[in-house]
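One structure follows; several queries about it will come next.
Shown here: the complex without one of its protein chains, the others still in place.
Just so it is clear, A, B and C label the chains in written order, and each chain counts residues from 1 on its own.
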Amino acid sequence: MIINHPILGPRDSAEFTYMGDAALLDRPDWQAKDALLQFVDYGYLRDNPAGPHIELWYHEQGDRSFLVVTRDTTTHQISSVKLASDVARGRGRSK
Amino acid sequence: MSQINRLGGGQIDRTKTLDFKFDGKSYQGHDGDTLASALLANNVRLMGRSFKYHRPRGVLTAGSEEPNAIMELRDGARQEPNTRATTAELFGGLTAKSQNKMGSLRFDFMAINDRFSNFLTAGFYYKTFMWPAAFWEKVYEPIIRKAAGLGSISFEDDPDDYDRGFLHCDLLIIGAGPSGLAAALTAGRAGAQVILADEDYTMGGRLNSERFSLVDQSGADWAAKTVAELTSLPNVRVMARTTILGAFDHGIYGALERVSDHLAVPEVGKPRQILWRIYSKRSLLCAGATERPIAFENNDRPGIMLAGAMRSYANRWAVTAAHNVAIFTNNDDGHKTAADLHAAGVSIAAVVDIRQDAPLSEEYEVIAGGQVVNSNGRLGLTSIEVSLPDGNTRALPCGALGMSGGWNPNIHLTSHHRGHPVWNEKIAAFCPPDNGPAGLSVAGAALGNFTTAEALASGACQANAILKDLGIKQNKVVLPLAEDAPANMTPFWYVKGCSRAWLDQQNDVTVKDVKLSHQENFISVEHLKRYTTLGMGTDQGKTSNMGGLAIMAELTGKTIPEVGTTIFRPPYTPTAIGAFAGRDRGTDFRPTRKTPSHTWAEEQGAVFVEVGMWLRAQWFPQAGETHWRQSVDREVLATRNSVGICDVTTLGKIDVQGADAATFLNKIYCNGFAKLLVGKTRYGLMLREDGIAMDDGTAARLAEDHFVVTTTTANAVSVFRHMEFARQCLWPDLDVQLISTTEAWAQYAVAGPNARKLLKKVVDPEFDLSNDAFSIYGLRQYHCVRWTKSAFV
Amino acid sequence: MRYSGLRVLKEALTGHKGWKPAWRDVAPQAHYDYIVIGGGGHGLATAYYLARNHGAKRVAVLEKGWIGGGNVGRNTTIVRSNYLLDGNEPFYEHSLKLWEGLEQDINYNAMISQRGILNLVHSDAQRDAFTRRGNAMILNGADADLLSTETIQKRYPFLNVNNARFPIKGGLAQYRGGTVRHDAVAWGYARAADQLGVDIIQNCEVTGFRIEGGKCLGVETNRGYIKGDKVASCVAGSSGRLMAKASMRLPIESHVLQAFVSEGLKPVLPGVITFGAGHFYCSQSDKGGLVFGGDLDGYNSYAQRGNLPVVEDVCEGAMAIFPMLGRVRLLRMWGGIMDMSMDGSPIIDHTHIESLYFNGGWCYGGFKATPASGWCYAHLLATDTPHEFATAFRFDRFAKGQMIDEKGMGNNPQLH
Partner (left out) sequence: MHNLSATTALGGTEPRTEQRGPITLNEEPGYALASVAARKGGERATVLAIQRIIGAAAPKPNHAAGNTVTAFWTGPEQWMLEAPYDSHETLFAMARAEVKGKASITEQTSGWCRFDLRGVGLGAVLERLCPINMTKFQPGDATRTSIDHLGCFVICRALDHISILGPRSSAASLHHGLLTSMRSAY
């Protein structure tokens, strides 16, 4: 597969390590009242869609960027690639 | 002259005579021959035995779709089972052996199976061999296993090297027949980065197999001239002997280049084969078409082959399988073979055409409305039986028979992404699916454009469409005028009433087996394939599948497209495991990581242990020590009583800097680091998100905003990955910078009561190693050396 | 109709006219006691054991395509019970025992071939781990044998013991492990179930569940609504897709695993051999092809095909231990959808929806589990209590911290 890195351009996916569903960005607040329940959900349940899947790829053999990739799991076609740090900020993550 | 079946003309170099051996017997061929053409030239028709019934087998095709003429090529460690004689280039000194036989090829004791074929029908083994239960592994299975399989291996290590590589292009053209060459000219002259790959050693495809001319030159000459021009273009890479074996995601193709297979031994330092990973923006499949046989009783004897292959042998290799040849056809193309062979001086026994309105010939007999219903000849064809339109049967002596049942486009790569082929009624064949691999277009015969003129035009046209998509200025190439005869064809799959009519010649699947499969409810094409093994041989059913589908359609009262087809998977042709592995074998299987003291440790005779690719000195045996415990006990005691050193460079080391470095470490470790004093080290435990321990190590604070973290050797990579995840995905606004320094710093642990004493010897006196100055978990930096003191090793 | 050598003889002499369909093609009825969704190995085995062990009468197996078309039709055919953890080992040992008597039980020769499985060891740590595992196996009634390098070299002289990046330092053998003709498992169970009255319905795709008041009443299909007293999902890699129709999220990701077969060869390998320092395992089929595989491609996929890097990785493993295979050709590669669970172990359990049951999360170990999976799932469906060998395969084990994580990889489905 080819991942079109937002900074570096098209790169072979073999340079990357797959890190799973990008829902992992939405790490629950560990101080929430129902933190345990939320962490079970966060840690163990997945949408696992047959279709567009938003997922994390780590450019381990490249520039070490985490990317958020939208890829169709039935065709492997990739429709969007973003820097994970940008996406994380967009989802309200900061410090 | 021994090559009694050699004709005039052809594209072989008669000035170069090559000696070779088949089953121990010496023969001669010429440069440009394949093993198959050279054997045919020497009147060798019997080349193998079938899988199940051990029926005599001769060559069926002239290409990589060959199911029958498969052999053990070469000797010793280079013995190569199941090699197609039809694609093996002849070289001086080549040796080949027939396979899957007991005794000699002519007298194969296993041919007894053929007598029992009535018992050995499709799937018979699922119904028996169950009693007594213990007999399966002990008795039945060993017999079956010994009988099964085709070629054998040498059990010696493959002595040749393999390599891998990466190529990029705007346009990958797969196949260098008329459509591929026209496309390459179009795109190449337009300046696009083009790769043109063909599995054959001579490019040109069918142009090399036909007699017609392109205006004033032969097809082969035009192909050679075109290839020469393409080779001269710096933006075109012409790759002969290169099979595109699979279409992978996003325009990536696997390609196998056979660098040295046409040589007795690879040149020193050169690989036998290279597996290229080709990154293409667009690709164009110009893989041509494969002719279909027609099933009739005993249609599997040596000498019975595809009519188009006969034409290739005659026109390209100047060879005929026999001097008296018959043709069985349902289309006009079969007549071309008769005409070409006749022109080459081969006598034509008759052309048997199932069509009442078959074109007639003044040169030889054409039996219109006839059918070949049986054949004779123990180890090779001697005659055929033909049913005439008037109901009578006539015997026709002949040494070879060409079958032409129409052509199937070579659409294999288009279904590598599981796209389902689409039926084309006009040519009665499956054509490329609409949902083939993104970026892959198809041209020429692979698209069902069977005439040369159509193929040339479609290649150029598709190339221009691709150039347009790529934003490259299109280019009008003037193509030579070429034959444009329509391929009149009446679909005809098998002769009615036959039972032992072979569909899959390698696996011995007959019309009868398809009928049984249907009777037992194995009707889905996938069930048919799996139950009968139709199309599961080394040829993957390139010549056999269609017949089975057509018969199943008839049995179920459905149309062929309703029955459907199994789809093709990579590789296009079987590919050496060694090639996929490339140079990653033996001690080069994976990189080795060595510590700074590795050479010293080797000199001390260390025994190494493998940890995370590192070689770590485990213990240092001394003279007289025979068991590892003796060495280890001695070393432990020495450390306990005095001092020991250990190269712990293999531990992961990560530099953590930034205003929020301490906050960051607080988040990823169980332990707190915010309050760690500068100059101190603290043990840290890292957990996974599910609360289970992930790694442990120490973090040393070099400055308010600077830590060095150590990890275990095995987890160095995954801990760094986890920290990057935390930094980029969880807390993207923390001011933290991470960089691995595992490689940049050597690291030694010094332990034991005399550790301080030892340090004093290597450190300049101004460095205070007293307990007050250098206490537990203390840390000092001195020149380019950092010292930490910890109770954790 | 019973299969036997005598019967084959008789049919051979009478033109094979007497063979009957291995299973009937039937149209769906309006109502079943049990609806098993998925005509793969596990689904067919479940239906068979429902009828055989529990006397269930009205059982339907709904298959969206052709039976045996999922992972039972494309796997590397290995059976074994060499597990470490208590939640797993008794279950897989039960499965192996069922394999051992399967052919006589279902009157179908699935060519269960116990030629042994050997896991190679390449480091001291690995030897320790395999020693522990071998002991766990023996404690659970399975067989295990720790082999020295010398024994391995003697028995498998063609293995690359020394001239390797990762020299072989021993191995763990299970002699009762081996291979099975995978397609025949589906066909054999289908035929046996059919003979007990089970309806096997091909080309019948479940498009939705009818759920009212927290209870599942039946399934919508492309061939109409079918009422079912108990509805059992058993669709392996398609679990995520199917259960989403019941609005369930699962502790499962679907990944692609590729497998490979070589051209046919005269006997090369005596059993199954796995390479411990890379990702590669290999056996030889009765037909002569080397059947081999390795690691997952490592990304979510329902596409049933993989990519080159893993093909190369697997062949590197092959060449690392069998340098004699360099000139053997890879004939065909294919990809299956693996229902990778969060701890690498399966689920056989009720769902939170009444009358709706779930069997899945087999990762790439589902084939060897086929008989026991069917056996235990049938038990759960018939009795509403988990079978004693499958009590650990619960949905709630993640929330309760009772994961069955053989590899200790945690919730990284692609690493199990």
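The working rule: contacts are C-beta pairs under 8 Å (C-beta built on N, C-alpha and C of every residue); 3 or more make two chains touch, one makes a residue touch a chain.
Computed from a predicted model, the values in this text were never measured in an experiment.
Within the full complex, the chain left out of the display contacts the shown chains A, B.
Only one of the listed residues, B:Ser2, B:Thr17 or B:Thr599, touches the absent chain: B:Thr599.
Among the residues A:Glu15, A:Asp47 or A:Asp72, only A:Glu15 touches the chain that is left out of the figure. Summary of contacts with the chain left out: across B:Arg164, B:His416, B:Lys542 or B:His722, the touching residue is B:Arg164. Contact with the omitted chain, checked across B:Ser50, B:Thr86, B:Ser179 or B:Gln193, is made by B:Gln193.
From the options B:Ser26, B:Gln356, B:Gln604 or B:Thr741, the residue with contact to the unseen chain in the full assembly is B:Thr741.
Against the chain not displayed here, chain B makes contact via residues 161, 163-168, 193, 269-271, 274, 277, 279, 583-584, 588, 590-595, 598-599, 613-614, 649, 655, 657-659, 706, 733-735, 737, 739, 741-745, 762-764, 784.
Along chain A, the points of touch with the absent chain fall at residues 7-9, 11-12, 14-15, 60-65, 83, 85.
Throughout what follows, only the chains that are shown with their structure count from here on.
Among the pairs B-C and A-B, the greater number of C-beta contacts is found at B-C. Inter-chain spacing, taken between the CA centroids of chain A and chain B, is 33 Å. A separation of 27 Å divides the Cα centre of chain B from that of chain C. Shared interface positions of chain C, i.e. residues touching 2 or more other chains, are given as 303, 307, 411. Looking at chain B, residues 248-249, 252, 277, 417, 689-690 sit in touch with two or more other chains. Residues of chain A that touch chain B in their complex: 1-2, 10, 12, 17, 19, 24-25, 27, 39, 42-43, 56, 58, 60, 64-66, 75-78, 83-86, 88-89, 93-95. Against chain C, in their complex, chain B makes its touches with residues 51, 78-82, 100, 118-119, 121, 124-131, 133, 136-137, 141, 144-146, 148-158, 160, 162, 164, 246, 248-249, 252, 254, 275, 277, 416-418, 512, 516, 519-522, 524, 526-527, 530-531, 533, 537-538, 540, 569-571, 574-578, 580-582, 584-590, 592, 609-611, 688-692, 694.
Chain A makes touch with chain C in their complex at residues 1, 13-14, 17-18, 20-21, 37, 40, 43-50, 53, 55, 71, 73-76.
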